[in-house]
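Before we start, here is the structure in question, set down as structure tokens.
Complex shown without one protein chain; remaining protein chains in place.
Think of it as A, B and C in the order they're written, each chain with its own count starting at 1.
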Amino acid sequence: MGALPEIRIGLIGYGFIGKVHTLAYRSLPLIYDPMPARVRLVGVSAATRESVQKAIDQAGYEFGSTDWREVIGREDIDVIDCCVPNHLHYEVVMAALRAGKHVYCDKPLATNLAQARDMLAEARRSGVQHRMTFHLRFVPALMRAKQLVEEGFLGQVFSFRACYLHSGYVDPNRPMSWRLEATAGGGALVDLGSHVLDLLRYLLGDFAEVFAVTETFIKERPLPGQPERRVAVTVDDLVMLTLRTVDGALGSVEASRLATGTNDDMRLEIYGQRGALRFSLMDPNWLHVFDARDPEAPFGGNRGFKAIESVQRYPAPAVLPGPKFAIGWLRYHIASQFDFISSLVKGQPGPPDFEDGMRVQEIMEAAYRSARDRRWVALPLS
Amino acid sequence: MGALPEIRIGLIGYGFIGKVHTLAYRSLPLIYDPMPARVRLVGVSAATRESVQKAIDQAGYEFGSTDWREVIGREDIDVIDCCVPNHLHYEVVMAALRAGKHVYCDKPLATNLAQARDMLAEARRSGVQHRMTFHLRFVPALMRAKQLVEEGFLGQVFSFRACYLHSGYVDPNRPMSWRLEATAGGGALVDLGSHVLDLLRYLLGDFAEVFAVTETFIKERPLPGQPERRVAVTVDDLVMLTLRTVDGALGSVEASRLATGTNDDMRLEIYGQRGALRFSLMDPNWLHVFDARDPEAPFGGNRGFKAIESVQRYPAPAVLPGPKFAIGWLRYHIASQFDFISSLVKGQPGPPDFEDGMRVQEIMEAAYRSARDRRWVALPLS
Amino acid sequence: MGALPEIRIGLIGYGFIGKVHTLAYRSLPLIYDPMPARVRLVGVSAATRESVQKAIDQAGYEFGSTDWREVIGREDIDVIDCCVPNHLHYEVVMAALRAGKHVYCDKPLATNLAQARDMLAEARRSGVQHRMTFHLRFVPALMRAKQLVEEGFLGQVFSFRACYLHSGYVDPNRPMSWRLEATAGGGALVDLGSHVLDLLRYLLGDFAEVFAVTETFIKERPLPGQPERRVAVTVDDLVMLTLRTVDGALGSVEASRLATGTNDDMRLEIYGQRGALRFSLMDPNWLHVFDARDPEAPFGGNRGFKAIESVQRYPAPAVLPGPKFAIGWLRYHIASQFDFISSLVKGQPGPPDFEDGMRVQEIMEAAYRSARDRRWVALPLS
Partner (left out) sequence: MGALPEIRIGLIGYGFIGKVHTLAYRSLPLIYDPMPARVRLVGVSAATRESVQKAIDQAGYEFGSTDWREVIGREDIDVIDCCVPNHLHYEVVMAALRAGKHVYCDKPLATNLAQARDMLAEARRSGVQHRMTFHLRFVPALMRAKQLVEEGFLGQVFSFRACYLHSGYVDPNRPMSWRLEATAGGGALVDLGSHVLDLLRYLLGDFAEVFAVTETFIKERPLPGQPERRVAVTVDDLVMLTLRTVDGALGSVEASRLATGTNDDMRLEIYGQRGALRFSLMDPNWLHVFDARDPEAPFGGNRGFKAIESVQRYPAPAVLPGPKFAIGWLRYHIASQFDFISSLVKGQPGPPDFEDGMRVQEIMEAAYRSARDRRWVALPLS
């Protein structure tokens, strides 16, 4: 493996998602064989010295700093992996692009559309590769779904139903965090809905219009460690969208942080003239497909939803832990990073890129306008 | 059983739903023990002599006519069961009410709100019992859901997700029928959505506003027996609603006749502060409930959705085929009729009555206005 | 329908299963169209006058008696439907056969193999039609399974897994009944296992050998109404079989009355060289099939279990309640009776007949021997 190209990572932000990305990088060389490159964890930045030290101890980063500009400034780093809270994306990513680094940016791209457009423009100017972490595109079952859509399996799409349901904020005493403040760019829609919107665009193409209603059911929460001081929650904890695609399909998307009893319940159904698809993220080993061309003899038919065993079968060069073992959430991040690393080595940028990130931002901005104005909003926004 | 009161039925309309009601009446005395009355199938009306004769042969009606007025005119009939196509409901039901008959009316009550209001007013004037066939209220799992809601199991309701998906009209060569014409009062919304709307009102109370989008994807269909003559479909084959209840919950309802691969897929989820409910009509033996008050110890917790074995356990006096055997669709109709017969014997009217039928009609009318005007519509309509 | 042949039923035994058969007869003319005959409920016999009267009131039997011989003696009865407790089957069925009546006999045929052989011999001598109520053969999904097996869908069968789990006797205070006494011919094996054994024979052919272990976990129960008087349970409440078919497949069958939390859980899986089948009676709308000939491309395959929507699609002339509505347990009995009535009208006997009933009895007798002697027992018994 000595002759392999080396991809040198600088990771900024060592909170939950920063750790997830780090673990995924460390898993890559065993899961994919051959790997197109050697991935080196060079630099890390986090808010506190303790956090920086933890990253070095846990994952072997060679260098760390509480100043993210120091990581971006390093010559021995090829990729900036942006894992900071949403409101810092703009500054970090713009600096990374200007320093000529490839960027791997956790969703959402930005906190508003203007930022996102700027970032996309800068990314294009810089000539680097820019990649979003929409890891759901790398769920094996959903990769198979994409193939089927491209093969015309669905025919004309009539409708889709999707939701992303979490329950993490049902307890009204869960304290405030940056995810509950307007500076994050939004709430359930941004946090959860963005994944679904990207996935739907990926599978069905662009949207022509959106209608939204949002709600903040739990309007106040205590400050961390100060249960008696309650402050206003300034983002949505529930959003319901109705969407129409450019191709004329109608569908709904719900994102909720208050779906009592749910874990990580992203569900998707698409109904077309020729076939249908269903998927659930809590039962991720199977893509359920219905082929309307199957015969429906009154006695003797074989129509029905087939649970395609995608399991850990995709993408192709994955060798561990084997195609048949139940897949877990982490694996999608690993596959996303593998795809990005492969793109870098080949010098061929691939989706989802900042264009995709910007489009999702645009839909979300349109949705918030719709919710405010109580009317349909056309896409793209001018 | 000789001393039992006798409830004498006159059924008008011997198409699919008329046969279903008839079969249900015939099943009653074996499924419920004791029965509060002896149900006698006295008169039947259908469009053709063949159909009338078939009803007599299949079910033992004592008398039949192609003129429904003749059935209503009989003194030896207590109840008119209205199973005609939607556009005839008004005339038949009004005549029945004026003749002083109790009325059991298949949904929807009417083809528009004005009719529905008239019918309700007439029913109230007449002093008879008026009952809608919203048979989903009599699914044992949903009866249990109603109990739980009334016990406060859900706490404040945040959101609900519901759909009623059929696939019967995916084939563009399926010929026209009265269900595809505007005279039916609407399409997927009226046919399928009405059930869900009633169920949600039953569980969650009245709605404050509705937003709707409707679509007719398959715009032309052949006339029956004339494949080359295609005429316009004048009702929706897909509708997506966003609703807000008076109590502030937000939710979505989709009704589709084009949900490829589905059978009779009515699904419902409700998320509240204290608990959650889920149900699917194609897996009707269980009501899935989550109790947020269950402990979530880091190790040792027992939180999760419980599949309550409602099966054929409800309502109480049902003895056949026994509580543990998988339930089927017909049973809900039987239970609905049992409840109606019981109400008649006791002289105590029960829901769902024409008030419920009118309210559903009102929501549908508001939804069609919303779809036309592309905006929220407040309820009740003035 | 006046010109239809008439099949005149005499039912003996108006307990649970007698009521089920009765309700099924009453449902036939609405569910099947055309019906090959008019089914008339002529006579009924039950243990008490109250029970006889109830049958007449609930179902319209024309005549009733507490003496079953009186029903058999009637000239105006064509079919004796035997619904008495197991230990009375022999006497009732032999008398019916000798009187030249067709017989429809609820399972099991008898309480031991010697009886069963006698009954089969008498049935053959008499020239009448003899039919067992193995209603699981008439579950639409399992009818489709039978077709697939006959089409060679499975290829060489390697193995099968089946169970029939009930929980009705988990409570040690449930009182004694005839089902818990050795005179019934056995316990869980006879009551539940017999259904599975018939189904497996139907799908996979005869067995070559059986190994069994039985257990009576709850060894005493109170007498009905006398909670302080406990008497010995003399039959198995759990049985586990290992079976080898003549064709070389290996499999297991478990029958339990102590499977806490189960309702009517008959589950079946069959694995073959070319395909596999799965079915569960509590989720009866679908037959799950896997076709090993589907391609398993590393990326692009479509292998998986397909949930064939059998629902209420079979058998063919069923028109109510329609193919897409969730099926219930009662329907299998209705379909079984329809098939029997059709056979009578055509004069062409069909399975499952007393040969099938005797074979199941033989397997059960071999199983009890195996359990007693703790060794394999070869089939057929000499």
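In the analysis below, a residue touches a chain if its C-beta (ideal position, glycine included) is under 8 Å from a C-beta of that chain, and two chains touch if they have at least 3 such contacts.
Here the structure is a predicted model, which is why all the values come from computation and not from measurement.
Chemist: Out of B:26, B:201 or B:313, which touches the unshown chain?
Modeler: B:313
Chemist: Would you mind spotting which of C:141, C:258 or C:287 touches the chain that isn't drawn?
Modeler: C:258
Chemist: On chain C, what residues meet the omitted chain?
Modeler: 156, 158-159, 161, 163, 165, 170, 211, 213, 215, 217, 238, 240, 242, 244, 248, 250-252, 254, 256, 258-262, 271-276, 290, 292, 303-305, 374-376
Chemist: Taking the full complex into account, what residues of chain A touch the chain not shown?
Modeler: 1-2, 16, 19-20, 22-23, 26-27, 29-31, 33, 53-54, 57-59, 166, 168, 263-264, 281-285, 309, 311-312, 320-322, 324-331
Chemist: Provide the residue numbers of chain B that touch the chain removed from this figure.
Modeler: Against the left-out chain, chain B lists 143-144, 147, 286, 289, 298-309, 313-316.
Keep in mind that, in the parts below, only the chains that are shown with their structure count from here on.
Chemist: Could you tell me the distance, in whole angstrom, between the mean C-alpha positions of chain A and chain B?
Modeler: Once rounded, the distance between the two centres reads 41 Å.
Chemist: So the centre of each chain is just the mean of its C-alpha atoms; given that, what is the distance between chain B and chain C in Å?
Modeler: Their C-alpha centroids are separated by 35 Å.
Chemist: Could you state the distance in Å from the CA-based centre of chain A to that of chain C?
Modeler: Each chain's C-alpha centroid was found; their separation is 53 Å.
Chemist: Identify all positions of chain C at which a residue touches two or more other chains, and write them in rising order.
Modeler: 309
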